[in-house]
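All protein chains of the complex are present and in place, except for one that has been dropped.
After this line comes subunit A, so read on.
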Amino acid sequence: MIIIGERINGMFNDIGEAIKNEDPEPIQEWAVKQVEAGADYLDANVGPAVEDSPEVMKWLVEVIQDEVDAPVALDTTNVDAIEAGLEVHEGSAMINSTTAQPEKMESILPLVAEYDANVIGLAMDKSGVPKDAETRTAKAMEIIANADARGIPMENLFIDPLILPVNVAQDHAPEVLETIQRVKKLADPAPNTVLGLSNVSQNCNNMKLINRTFLVMAMAVGLDSVIAEANDEDLIDAVATAEIVLNNDVYCDSFLNQFRKK
């Protein structure tokens, strides 16, 4: 299970402030904390406090990678900011994200190929989040076909079937599970799948319980990675346990610790 730590996001006050004041410390603290908790990638999102510019993204990537070895998920809709981040990024970055919209793919996928990066492909286009699994799968297929045509290997592609909050869009959750299952059959080798997990519980009660329950269900149908709160101990415990039950990791008595050490 690939865990993308969500915490370095300008939507959080401490990060927003840090970006505004160009203070690397809170960002680096969260980078270390998330990696220690088991995060494989660190999502980086400038947030609303300052302008989403190439300079800020470049600064964010450098600040993070000065402190930890982990790759960064460049979380922005600004293509210039993505490119600026890729230029300074060490190792294989992740781009968060493209949709199935042709112009969007046209601008993002060449960067993916050029920098040998990974990319999250949202199973939607300009008409918004699809209602059913069929349409989601169709959008995923468009991204897969375009990525393949540009020589992007399937393991670099992360299809996000887009989960919505269960309180207001309850009927979407089963469709998302169905989509994950279908996407894993669209190519051989199959593309990766990813979820922006915290979305499922927005404005609900018992958010963390909803998050980890849904995550385990999604893993059972083929989820490969997740953007989530890496420092939610119960969530990481649930992931580690699901990996054992799915026979992805070899069981040992210290499996909870072992998962975090990987």
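Methods note: a contact is a pair of C-beta atoms (placed from the backbone, for glycine too) under 8 Å apart; a residue touches a chain by one contact, two chains touch by 3 or more; residues count from 1.
The rule we apply is simple: contacts and distances are computed from a predicted model.
**Q** Name the absent chain by its UniProt protein name; which of "Dissimilatory sulfite reductase beta subunit", "Acetyl-CoA decarbonylase/synthase delta subunit", "FAD-binding FR-type domain-containing protein" or "Acyl CoA--acetate/3-ketoacid CoA transferase subunit alpha" is it?
**A** "Acetyl-CoA decarbonylase/synthase delta subunit"
**Q** Which residue numbers on subunit A touch the omitted chain?
**A** On the subunit A side, contact with the omitted chain comes from 249-254, 257-258, 261-262.
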